[in-house]
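All remarks here apply to the structure that follows.
One chain of protein is taken out of this complex; the other chains stay put.
Let's turn to chain A:
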Amino acid sequence: MIRPASSLARRAATASSARRTLATTARRCENLPKSTSPIVSKLNFFNSVTGDGTQIPTYRVLDGSGKPLEGAEVPEIDEAFATRMYENMMLLPALDNVLYNVQRQGKISFYMTSYGEEATIIGSAAALDMEDEVLGQYREMGVLLWRGFGLDNVMAQCFGTSEDASSKGRQMPVHFGSPQHHFHTISSPLATQIPQAAGVGYALKRDPARRSKHIAACYFGEGAASEGDFHAGLLLASTIPSPTLFLARNNGFAISTPSTEQFFGDGIAARGPGYGIDTLRVDGNDVLAVLSAVRAARQRCLTQGRAVLVEAMTYRVGHHSTSDDSYAYRSRGEVEERKRVDDPSGRFRRFLEARGWWGEEREKEARERAKKGVMEAFRRAEGVGRGELGGLFEDVYEGEQPWNLVEQREELGRLLRKYGKAWGPWKNELGKFRGEGRDVMGGEGKSA
């Protein structure tokens, strides 16, 4: 700006520039700094994600009798894919039936069934890529079944045999893991996998071989979503961002705590927009809706490179675990009613039959095959037995073993040599290990 020569001109220039500054300032006050939030003069509290006070809607494709809803788009699937989905939805409860009873018989220490959630788990598993990294909570064995983990591996982990590659006998049943199947090992603390999934997603993004190809898919229940880790994980995956798909299994219960006592807001889906991420609520008992939803969510996740949230509404038909009797806090009637009104497998079966892809003969055959496969794997696992006792001390550290672990292993060896035959509890237990503890008692040949 050229400086005016005379003082009059100077004063005029100052006045006009002052006017300009005032106008600009007034414009700038229309919005807060760094924000496009509109300014309003009416005091108006809001309390709805949908903007009109209604709850977030639930996406559904098939009605209760397996018929596509008016206007619904049935996802692209062929007979092979659809029947594969259905057979996995059959295999899961077949496996649950056997292992639940096996626990009751005292042959395994613990078990968790997935009754009622078959559509949520198989539908979402089928929508993911086989190499998407899955981080689960504990009720996602169906993902492993879909991915071909196999019944022998399931049994090995539940029985803690020498073939337990998931945990080498160190974890309670259902704590599966498999790098080959891109399924991160389950851990008991709830929700810890959520921020970890954000990191897994970021690693995928940073890997030129996997960027824009694979996502991290994180499962958790509506109870676990109350943990601070949920907030941390969604915050990170939405902000950094990382291509992580968050799948909330809202099955109505966290052990005995109904969801009405778990949160006051509109479920888990209401939280998504809080993090600025694309969110969808889906009928978790409609396997085709779940398939569609997760396929679409996965695609968004990949293109945006950012978190996406899907809340699957379902119902936990079974008890929380073998340590729980859910009839202590809900009526049998409620459970039976739910099973009758909304059986995810039955619903899908009717869809398949309408397509001519399934029938009574196939049903009988598939059911028998599933049961047979499970029983075979179970009987086989019963005969495998545990690994060596020395596995107790391995894998704490990689590399040179710290002196305390070396000495503690020797100490146990000394105690076993001295008391192993005389002390009942130890004597009985040693027999379960290959080598009966000789690898620890031996003194020489201590494995690192």
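Here is the rule we use: contacts are C-beta pairs under 8 Å (C-beta built on N, C-alpha and C of every residue); 3 or more make two chains touch, one makes a residue touch a chain; residues count from 1.
Quick note on the criterion: contacts and distances are computed from a predicted model.
**Q** So which of "Serine/threonine-protein phosphatase with EF-hands", "Large ribosomal subunit protein mL53", "TATA box-binding protein-like 1" or "3-methyl-2-oxobutanoate dehydrogenase (2-methylpropanoyl-transferring)" is the UniProt name of the chain that got left out?
**A** "3-methyl-2-oxobutanoate dehydrogenase (2-methylpropanoyl-transferring)"
**Q** Which one, A:G148, A:G228, A:P258 or A:G442, makes contact with the chain that was left out?
**A** Considering the complete complex, A:G228 is the one touching the chain left out.
**Q** One chain is left out of this view; which of A:T58, A:T83, A:T185 or A:S226 touches it in the full complex?
**A** Within the whole complex, the residue contacting the unshown chain is A:T185.
**Q** Of the residues A:S167, A:N285 or A:S345, which one touches the chain left out of the display?
**A** Considering the complete complex, A:S167 is the one touching the chain left out.
**Q** Pick out the residues on chain A that sit against the missing chain.
**A** Against the missing chain, chain A presents residues 133, 135, 164-171, 175, 177-179, 184-185, 187, 189, 192, 194-204, 206-207, 216, 228-229, 231-233, 235-236, 239-240, 394-400, 402-405.
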